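For this view, one protein chain was removed and the others were kept in their places.
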Amino acid sequence: MTRGLYAGSFDPMTCGHEDMIVRAANLCDELVVGIIENPSKKPMFTADERKVMIEKVCSGIPNVKVDCFSGLLADYVNENGFSMVIRGLRSNTDFEYELSMAQINARLYRDNVETVFLMTDPHYSFISSSMAKEVFTLGGSIEGLVPDEILKTMKNKCR
Amino acid sequence: MTRGLYAGSFDPMTCGHEDMIVRAANLCDELVVGIIENPSKKPMFTADERKVMIEKVCSGIPNVKVDCFSGLLADYVNENGFSMVIRGLRSNTDFEYELSMAQINARLYRDNVETVFLMTDPHYSFISSSMAKEVFTLGGSIEGLVPDEILKTMKNKCR
Amino acid sequence: MTRGLYAGSFDPMTCGHEDMIVRAANLCDELVVGIIENPSKKPMFTADERKVMIEKVCSGIPNVKVDCFSGLLADYVNENGFSMVIRGLRSNTDFEYELSMAQINARLYRDNVETVFLMTDPHYSFISSSMAKEVFTLGGSIEGLVPDEILKTMKNKCR
Amino acid sequence: MTRGLYAGSFDPMTCGHEDMIVRAANLCDELVVGIIENPSKKPMFTADERKVMIEKVCSGIPNVKVDCFSGLLADYVNENGFSMVIRGLRSNTDFEYELSMAQINARLYRDNVETVFLMTDPHYSFISSSMAKEVFTLGGSIEGLVPDEILKTMKNKCR
Amino acid sequence: MTRGLYAGSFDPMTCGHEDMIVRAANLCDELVVGIIENPSKKPMFTADERKVMIEKVCSGIPNVKVDCFSGLLADYVNENGFSMVIRGLRSNTDFEYELSMAQINARLYRDNVETVFLMTDPHYSFISSSMAKEVFTLGGSIEGLVPDEILKTMKNKCR
Partner (left out) sequence: MTRGLYAGSFDPMTCGHEDMIVRAANLCDELVVGIIENPSKKPMFTADERKVMIEKVCSGIPNVKVDCFSGLLADYVNENGFSMVIRGLRSNTDFEYELSMAQINARLYRDNVETVFLMTDPHYSFISSSMAKEVFTLGGSIEGLVPDEILKTMKNKCR
């Protein structure tokens, strides 16, 4: 059985993330969406809130599970038997960062773990969680940039 | 009448900004230099000080006005009837950031607002406000990197 | 009166070109679509055929004219009183080439001619005339990559 | 059963290709190495010669088959039931080309075919078939750039 | 006598830095490894600790000296009679930053000081001090990413 990991902060999940999850789920028997808890950052949503939100959005995809983890990505990968780590590529800047990360992780992963990249759909390539948060905070519309479920939760949070 | 916007922090204005304003002013009937007030950053000069400084430097260009604004760029653009937002491109890194911003803004602008890019003159492509500030703070010469008026004000500020 | 030029080979015109023409026409009083005749290349369509095809596609935009020229772009710009040359930017690779061309042309243009760039809509950023031709020649569908009028003419040409 | 395709000219196969095949074979149940026959290019080796050479190098990987095809990649993918097309990424320049190709192919592939990218191992990122051929032709050593089997065949060809 | 400078934070020194020092030492009669003390950053090691560590690693290269400095790089270069400033290039992102720095420094250096670039060995191109620190802090192995001497000191520091 192929287990794949799609990891990120997802604070909040965007439509770009959703598209990536749908496509990544096709590449493996089980896909785990892994929410990274970074104690040095102040997120908009707690890891648990993000888990609930992503589970709602992905409820229609049978082979997707959502999990939270902290610490070294490579440790989480090795301890949970993943054979594929899936990443999205949006731009050249992404490419150089991802190339470095893939190379350093290749040293840390146990054998036969592969980092696999999908090109972000051009409809979503300009979206990032931080940009969505910034526009939302300044009162701009982010409809269509984040899934409807997520937008609803963001609006509730701010009331 | 075509109204164009050239927005930025201008903390401080550089010779690259000045060159861009001269050229952008040729592209529209009225050009507004829009100073973004970002409450989360600690600028060297207040927005009002920057306004006075830019007005002095641009006093010879009849169709240029200087203004300050805060909040979402797209709101400012929509509320003030701009049809052109002019941006300078210095490098590939600029390109990818600007492409993302142009795409997200295209969703937020009312119809027929266009983001228009000019290539920075190679004499100025290495200059940024932050680099000018850093060199100045460490005691290096920034003559020729910022307009003379600006340099004078920076020196006065530091005495 | 502002006269703008959007120049290219347009062999054939793509949906990306069409989008660029619509947007460029908003930036100037008159926009000329200038078809470059390059005697050292073997085009799919003659310059005259391309002129007829583009005129059909652009018939609904009142301030667009189509013209053919050969020789140095800068000569054509200077002799015809253009004040704006509009270019599309799709990628970093485009950026570096366009930066070089803009710099060399800035030396050749008379005063106050400005090269102005628009970012290609992400829906069209992967389309080029050569890629459309290659896919078409190998029997693949290019519906939605070139305007319907153009596709019809391409199919007629091949019968 | 997941069928993956790794396509290219392989004229000749390099150590970078070999590394990619080993890793790609881990991602799917069956991997086909697809040799593209391009009638407009003059290869060093015929497609059949390349097939024999690659089969020798890959004889130790049980789930790898080698095949030749011509025409549109998307047609070959659709007709042979591939669900994954695997590509190597070496550089930013690769990235932009591959992004365009992935986007145009996404329109041509039947549903649920995904283009999947692996980062080239930095030991091999500077190797290309054309560079290997050029160095070899000028009499330079390409040991370690192409598999030993391939080098032997190249030397035999040249005698 | 040619005096070269290789400057950086070296917090901590990596195997990439070590390789660069060995190669840079070949280009000049005397190479100074200049440790930048930046009062606004909180380093893992004090400048003096870094000096001792680098001196140990470089003890086998006769024409290398290690020094600390603060303030403007250009002042340090001018006051100490360097004729060459050596920099490593790992990626496109490095390139654009280094191009800007080289251009601004060219204005600040006295005559005949040249910034000279070496391409990082691909084995080390993914390593940075900050990435090494992050992996180490999260408990991952960085053996082979930093010299053995450095790793020993890092482990002692953490006990």
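Per-chain residue numbering starts at 1, and chain names A, B, C, D and E are given in the order in which the chains are listed.
Just so it is clear, a residue touches a chain if its C-beta (ideal position, glycine included) is under 8 Å from a C-beta of that chain, and two chains touch if they have at least 3 such contacts.
This structure is a prediction, so every number in the text was calculated from the model and none was measured.
Here the chain not displayed is in touch, across the complete complex, with B, C, D, E. Taking the complete complex into account, E:Leu118 is the one of E:Ile61, E:Leu118 or E:Met131 that touches the chain left out.
Although one chain is not shown, part of chain E still touches it, namely residues 23, 26-27, 83-84, 89, 92, 95-96, 98-99, 102-103, 112, 114-119, 122. Residue-level contact of chain B with the missing chain is found at 92, 122-123, 125-126.
Think of the hidden chain as still there; on chain D it touches residues 91-93, 125-128, 131, 135, 138-141, 144-145.
Basically, only the chains that are shown with their structure count from here on.
Think of each touching pair as a link: the shortest run of links from chain C to chain D has 1 of them. Common neighbours of chain B and chain E under the contact rule above are A. Of the two chain pairs examined here, A-E and A-D, the one linked by more C-beta pairs in contact is A-D.
Put simply, chain B has to spin 180° for its C-alpha atoms to lie on chain C, with the angle rounded to a multiple of 5.
The distance from the centre of chain A to the centre of chain D, with each centre set as the mean of the Cα atoms, comes to 30 Å. For this pair, chain D with chain E, the centres built from the Cα atoms lie 39 Å apart. Across the assembly, chain E contributes 92-93, 125-126 as residues in contact with two or more other chains.
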